[in-house]
Each structure stands twice: as C-alpha cells, then as structure tokens.
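Below are the structure tokens for one structure; questions will follow.
The complex is shown incomplete by one protein chain, all other protein chains being positioned as in the whole.
Let's look at chain A:
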C-alpha cells in the first residue's frame, strides 16, 4: 500500500513525459502544461508569505509558554530522506523519535515531576487487550514459522551431509572389495603358478564371503509362524508392551499391508474353534428382552 502510494510520485513524472511524446505527434498542446506540475512548479500557485506569517502570529501561543505545555522538540534531520526507500525512511523517523524522547525525558527529569508510568498504574490503553492478544498471537506465529523454517533448513543440511558421508562410505567399501578381490586373484594366480601346493577344494570354499551375502538372513518364512501372519512372527514377539499394544500388533500382522489376502481371510480349523471374538454380553440382552 505504502509503496504503491509513494511510487505514485515517480510514476507520474514518467508517464507525463511518455504522454507528451505521444500527444505531440497527434494533437492539442493545451493540456501539456498541466501535467508538468511535478517536474516544475506551476505559475498559478499562490504564496502569500506576509499573510501566512500574520496568521501564524495570530494563532501562535505566547513566546514564553512553559515547555511543559507544548512538549515539543525539534530534531535536526541529518540528511534528506529518500522517500521511496522504506527502510531508511522509517529509520530516519525512528531516529527522530528516539532523539526527541531522549531530550524530552531529560527535560522532564529535570522538572522533578513524576512522568513515568508506575508499574501498578492500570488504565485504559489505546489498543484493547483483545487486540493486543491478536498482536501477540501473530508475533508468536511468526516466530514459530521462523523456527520451523530454520529446523527444516537444518534437517536438509544434515541430510545432505549424511548423503555425502554415505557416498564416501560406499566408495570406500567398493574400493576395499575391489582390493580384496584383487588380492585373492593374485593369490590364486600365485598358487596356480606354484602348481597347487595344497589341496584345492578347501581354498575355494574358504572364500565364500567374497560377495558378502553369507551373513545376511534369508527372507523366507521362519519356522513357527502361523499362516495368517504377515509380519513373519514379529507380532508375537512384542511382549511386555501392554495389552493394547499386543492386540494392535496382532491386528497389524493379520490385517496390515502387504502380502496376499486371499488365504488369510478364510477360516481354518483353528479359527473355527476359536470363540474369543464372540460377544459375551449377548446373554444379558436376551434376559432383558424376556423381562
């Protein structure tokens, strides 16, 4: 809003010039003197200095008015304020207010009268509490937003770092592997050249770890896992976490994501005998109806 309004001044000048160019080709020059106003002052403007000063004399307070009546302070503006630069302009105003307050407070202090609000003085404020609540909320929200952004930025940074480290590790591992394979090959060749000094079989078997898979667990079904269990028996492992937790785990293993559903939803011999799920309170209801 502010920018827009301030910028008016500059745009006016520019537009006026453009317009002049356009119109000079086509038509009337009668209006051309109207829109030059900002670049050079119009001649019809009135400036009656004597009358102004006379009026000033008429309305002004007497010269010797005590300062406490006016409470006004003049502050020198160091340099011309660039109006279109919001930040410097506001800073100039702030500085003016700051300097003025400083001087005024010194004067007030020298007068020896109470001028600062005591902490237990409660009175109506310009803005209501309700409004101030809103202001506070906004400030807090802004703060939170900033914090969140900061956190997100940090997380991203950390991720990037982790990725780099991971890449480094992978590279190292690959290098190590290559080195190992290389050494093994070398060793084999050496052995071949030396004409198989020892029995050949056990040597080949000894290096199963080359591909590094011998230590990994197989992903096949484990023994002792029921046919309906998708978690591979993990649901049953969760002991000591409370009843609901257990139940949840079981349900997850039964109904959760992944795997084929077809077999699991059918009854088996076990489930038909299982009466755990039946409503125990049913008998009660019947009783009620009888009464």
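In this text, a residue touches a chain if its C-beta (ideal position, glycine included) is under 8 Å from a C-beta of that chain, and two chains touch if they have at least 3 such contacts; residues count from 1.
Here is the rule we go by: contacts and distances are computed from a predicted model.
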Among "ER membrane protein complex subunit 4", "Ribosome biogenesis protein BRX1 homolog 2", "28S ribosomal protein S9, mitochondrial" or "Translin", UniProt-listed name of the chain not shown: "Ribosome biogenesis protein BRX1 homolog 2"
Chain A residues that touch the omitted chain in the full complex: 1-2, 5-6, 8-9, 12, 15-16, 18-19, 34-35, 37-38, 41-42, 44-49, 51-53, 55-66, 68-77, 80-81, 83, 89, 92-94, 96-102, 104-106, 108-109, 112-118, 121, 123-127, 131-132, 134-135, 138-139
